[in-house]
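Up next is chain A:
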Amino acid sequence: MKLELRGITKRFGSLVANDNIDLTFETGEIHALLGENGAGKSTMMNVLYGLYDPDGGEILLDDQPVRFAGPGDAMAAGIGMVHQHFMLVPVFTVAENVVLGHEPTSAVGGLIDLTEARRRVKEISDRFGFHVDPDALVEDLPVGVQQRVEIIKALSRDAKVLILDEPTAVLTPQETDELIAIMRQLKAAGTAIVFITHKLREVRAVADRISVIRRGKVVGTASPQDSAADLASLMVGRSVNLGVDKAPAQVAEATFRVEHLTVIDPVGTRVVDDISFEVRRGEILAIAGVQGNGQSELAETILGLLRARSGSITLDGQELLGGSVDDVLRAGVGFVPEDRSTDGLISSFSIAENLILDLHGEPPFARAGSLSPARVAENARLRTEEFDVRLTSIQDPVSTLSGGNQQKVVLAREMSRPLRLLVASQPTRGLDVGSIEFVHKRIVRERDAGTPVIIVSTELDEVLALADRIAVMYRGKIIGIVPGGTDRDVLGLMMAGVPPQAAEHQAAEHHTLLGGSDPAAPADRDEEIP
Partner candidate 1 sequence: MSTVTAPQPPSGSLQTPDAATIQARIGLRGPITYIGVGLISLVFFALLTPADDTTRFMVASSRDYVEISPFAVPSQATAMVLSLGALALAVWATVLTFQRRRVATWIPILFGGLVLLAFLVWVMAGNSNALPLTILLTGALTLSIPLIFGSLAGLLCERSGIINIAIEGQLLAGAFLAVVVASLTGNPYAGLIAAPIAGAIVGAGLVLFAVRYRIDQIIVGVVLNVLVIGVTNYLFSTVLTQNPQALNSPPRLPTLPIPVLSQIPILGPVLFNHSFVVYLMYIVVAVLQVMLFRSRWGLRVRAVGEHPKAADTVGIKVNLTRVRNTILGGAVAGLGGAALVSAGLAFTKELTSGKGFIALAAMILGRWSPKGALAAALLFGFADSLRQVLNNLGSPVPSQFLSMLPYLATIFAVAGLVGRVRPPAAEGIPYVK
Partner candidate 2 sequence: MNRVTRVAVLATATALALSACASAPDDEPAATTADPGETAEETVDFTACMVSDEGGFDDASFNQSGFEGLELAEQTLGIQIRTAESADPGQYTANVDSMVQEGCDLIIGVGFALEDSIQAAAEENPDMHFALVDSAFSAEDFSPVELDNAKPLLFNTQEAAFLAGYLAAGQSETGTVATFGGMPFPSVTIFMDGFVDGVARYNEDNGTDVSVLGWDKEAQNGSMIGNFSDTEAGRTTTEQFIASGADVILPVAGPVGAGSLNAASQADGVSVIWVDSDGYLQASNEQYQSLILTSVIKQIGNAVYDTIEAAVQGDFSSEPYVGTLENKGVDLAPLHDFESQVDAEVVSMIEELRAQIIAGDLVVDSVSATPTD
C-alpha cells in the first residue's frame, strides 16, 4: 500500500506547524522522518492519523484521495500509529486495551468476548515473540512492554502503514535493538513503516529513506549513508557543535551523601531499595536507567516530596531526611523537576512569579509577609536577561513561552541562589537543539563553580554527554556506578539489570546495532545529537 501526502498544511493560530508537506511512504520500506523537537513531525502524523484536520493539501492512498474524519477512518484505511505518549488506558488490561474500539462481542447484549480478545493478543504476541500477558494491567507493565502492547494494538487492526513516533526514547539500547528487529520483520511482511525520530544514529541504522523536516517544511531527503554531521546540519539548519564542551572535572570533597535509602510506596513496593552513593563538589553524577526504575522517586525523596522508610541523606553533614521540601530548598538544593509543566511551573502565573516560585517567602521578595512587586519584576528582568529567555513581557503567563524558554525559566530560578547541590531530572526533555546546548552549558558551568550536580536522565545520549560518573538504577537499586564515557552497550545491559562486570562481558560478545563499539562508526558517540 502506498501512502502519499500532498501539500499538507496545518496551522495553529498564526503558527504554521506543517507547511506544504509532500511525502510518500511505500510498502516494505522504513521511511524515517528526521527533525528536532518542535519541527512539526508529530503534527504531521496526527494529520495523517485523522486527529487533526489539515488546513490544506490532501492524503492519497494508492493514488486515491482519502479524507479521515477521525482516527477510526485512518485505522480502517490500514494506518496504525504508536504514539510517543502511549495511548493506553492504565487501568485496563492488555487485552482490553488492544481490542478497545473494535471489540469482539458475544451474541448476548454486546458483552465483550474476552477469550477472543486474549486470543488476538496471544496470536500477535507469539508471532513476534513479544511475551505479553493479555491479562496484565497496563499500569503495572514496564514501558518497553507497554510499547509492545501499542504495536500489538496497531497490528491487530491489520495496519498496512505503521507510524512509530519517537519509539526509542524510553528504551535501553538492547530494547531498541529488539524494536529494530521487529521493524525489519514487519517490513519484510510488507508493512510500510514511518519512523519518526530525532536520533541520527537510529536513522542511519534502520532507515531505507530519510526525509528531514525543519520548521514545518520538508527540507530535504538523505540516505542512510550520509554522515551524521551532514544530517545534523540539515536537521538544525546550521552547523552544530555536536559535543558538550567541558573541561575535566575538578573534583573536591564529597558533600552530598545518600546512605541505605529505602522508599516504600503505599502499595508496599520498594521503589527505592537500599541505595547508597555520594556526590563530590565539582562533579556531575548521572543517574541513568529506564523510566520507572526508581530514579524519579529518588529525586523526589531528596527534595522531601516523598518520605523515606529508612536511611539517610546528608548535605554538608546536615541531615535532609525528615525535613520539609522548604527545609531542603533552604539547605541549598536546586531542583529541576522531571516534568516542568506539572511540577516546575505554574502555567497561569506570570514569568516573574514563576521565577520566585520557591523563593517567594525570602527577602528581598518578601518582607513581613508582604510581597514586593518591584523586587519581583527586577529579579525577573535580571534572570531572563541572564538566561536569554525570549519573551514579550515578564508579566505574561509562563505558558506563552516555548518549551525551551520555559525550561530556562526553571533553570534561571533554581540557579539564582547559591547552591550546595543541583538535582536536575530530564533537564532537556522535549527541547530543541539550541536550548539543549544552552541548558547543558549552564549545568556544566554550575559544576565548574564547585556545586555537586545530580542529573537524572533516561536518555543515554544526555548521560554520556554530561556525566563524570554514571549510576545505573534498576528496580529501585543501584546496579553499579561507572565512570562517564562507559560503553553504551554496557550501560544498556546494566539498565536491564545486569551487574557491571557481567555487562561488560556480554557487551563484548554482542554489540548492538547502535552500540558505542559499533566498528562502523567509532566516532559516532561524540557526534550524537541528543
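On how the list was made: all candidates are chains of the complex that A comes from, given by their letters.
Keep in mind that, in the parts below, a contact is a pair of C-beta atoms (placed from the backbone, for glycine too) under 8 Å apart; a residue touches a chain by one contact, two chains touch by 3 or more; residues count from 1.
Given the structure is predicted, the values throughout are model-derived calculations rather than measurements.
**Q** Looking at the complex, which candidate is in contact with chain A: 1 or 2?
**A** 1
**Q** Once bound in the complex, which stretches of chain A touch candidate 1?
**A** Within the complex, chain A contacts candidate 1 at residues 49, 51-52, 70-73, 75-76, 81, 83, 86-92, 96-97, 99-103, 105, 109-112, 153, 260, 262, 264-266, 268, 274-278, 309-310, 469, 471, 477-483, 486-487, 490, 499-501, 503-504, 516-517.
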